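Worksheet: the structure to be examined is printed underneath.
A protein chain is absent from this complex, but the other protein chains hold their places.
What follows is chain A.
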Amino acid sequence: MNGTNLIKIALRALANNKMRGFLTMLGIIIGVASVITMLAIGQGSKRSIQAQISEMGSNMIMIHPGADIRGGVRQDASAMETLKLNDYEDIVNETRFVSYTSPTVNSSGQAIYGANNAPTTVYGVSPDYLYIRRYKIQDGDMFTEQDIQTAAKVCVVGKTVVDNLFPGGENSVGKVIRFQKLPFRIVGVLESKGYNSMGMDQDDLILAPYTTIQKKVLAITHLQGITCSALKEEYTDQAIDEITEILRRNHKLKEGADDDFTIRSQQELSTMLTSTTDMMTVLLAAVAGISLLVGGIGIMNIMYVSVTERTREIGLRMSIGAKGIDILAQFLIESILISVTGGLIGVVLGVGAALVVNGVAHFPIYIQPWSVVLSFAVCTVTGVFFGWYPAKKAAQLDPIEAIRYE
């Protein structure tokens, strides 16, 4: 008996029981569709988080003065004065894995222009900061090294600040705004970046030369932090090692002493967030996988019923020359046909459902080709696995008894 004949026989048997075949298939359809939809949602949110992190600069490294304990009281990081300008300069000059470096000092307060005012944060940084955080200038220019040298009262503002202070939509470049009584001339406006994955408005900020903020706003000489970017995301660890070495040397820390600074990288955050979404994806896929399993058990159940119901048919086929393997193949092909057809319908439904979720609920989705291939492969395997025992049972029937089975 050849394959075409077997498929013909199986199709004929399925055609004789359309409703039952469809209901059996439904288990597989739902299983495959849910696997694909869940993976699409899981992968979609993972990708969207990754995209947001890389917007923020996935190779970013943040250095803060470390938690110090004075008299048993852990001090607030901003109260630390351990990070100095020479730390910044040494990082700029001595590292190989760091591409951009900027000191950071910041201050929150009201920004005022004419009759309008809005609370915001001023970040005292160097021009490198744009490259580290991946901001782009939309209008005007970034302030220059020259402005830093002279502690010029110039600033670059984010979109939210512009919207708040210039509600009429007039050109803000060249205007002078006040922040904590100090006038700042706007030299540039940043391109909007929107909200980040933590819900923070990335456009609600003012960038100014760090020297200006240090001297004229905060009246300090130390730095509140240093922000760097590694050459590439992969070099983050090497960059952190270099920075640690420089800072420990500069701060004259003895071997075995704790760091008086903390270094955090965006990579950590990214790893943490993606591991969370990965876990979510795995959980979703597990739930969906269970429904696929249930679908498979449905196939096995129906195939058992079918074998019992068709015992006489099996007996007849055997007595007119069907070998055990022919009977096995016939029932196996039947269950594979059910599961593969169900799988195909499931793929279509799953992709459709994912698109609906995207369209209606605006969830980010990403349909990975491998998830389609995988779930399809799984349901074929399901067909073989769950079809095997009933088919084996059929093949092992004794034709003498089967033909007279009532």
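Here, contacts are C-beta pairs under 8 Å (C-beta built on N, C-alpha and C of every residue); 3 or more make two chains touch, one makes a residue touch a chain; residues count from 1.
Everything below uses one rule, namely that contacts and distances are computed from a predicted model.
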>> So one subunit is absent here. Using its UniProt record, which name fits best from "Amidohydrolase 3 domain-containing protein", "NADH-quinone oxidoreductase subunit K", "Cobalamin biosynthesis protein CobW" or "Putative ABC transport system ATP-binding protein"?
In response: "Putative ABC transport system ATP-binding protein"
>> Considering the complete complex, identify which of A:9, A:353 or A:391 is in touch with the unshown chain.
In response: A:9
> If the hidden chain were put back, which of A:213, A:318 or A:391 would touch it?
Replying inline: A:318
> Which listed residue, A:289, A:364 or A:399, touches the chain dropped from view?
Replying inline: A:399
> What chain A residues would touch the chain not displayed?
Replying inline: 1-2, 5, 9, 12, 16, 312-313, 315-326, 399-400, 403
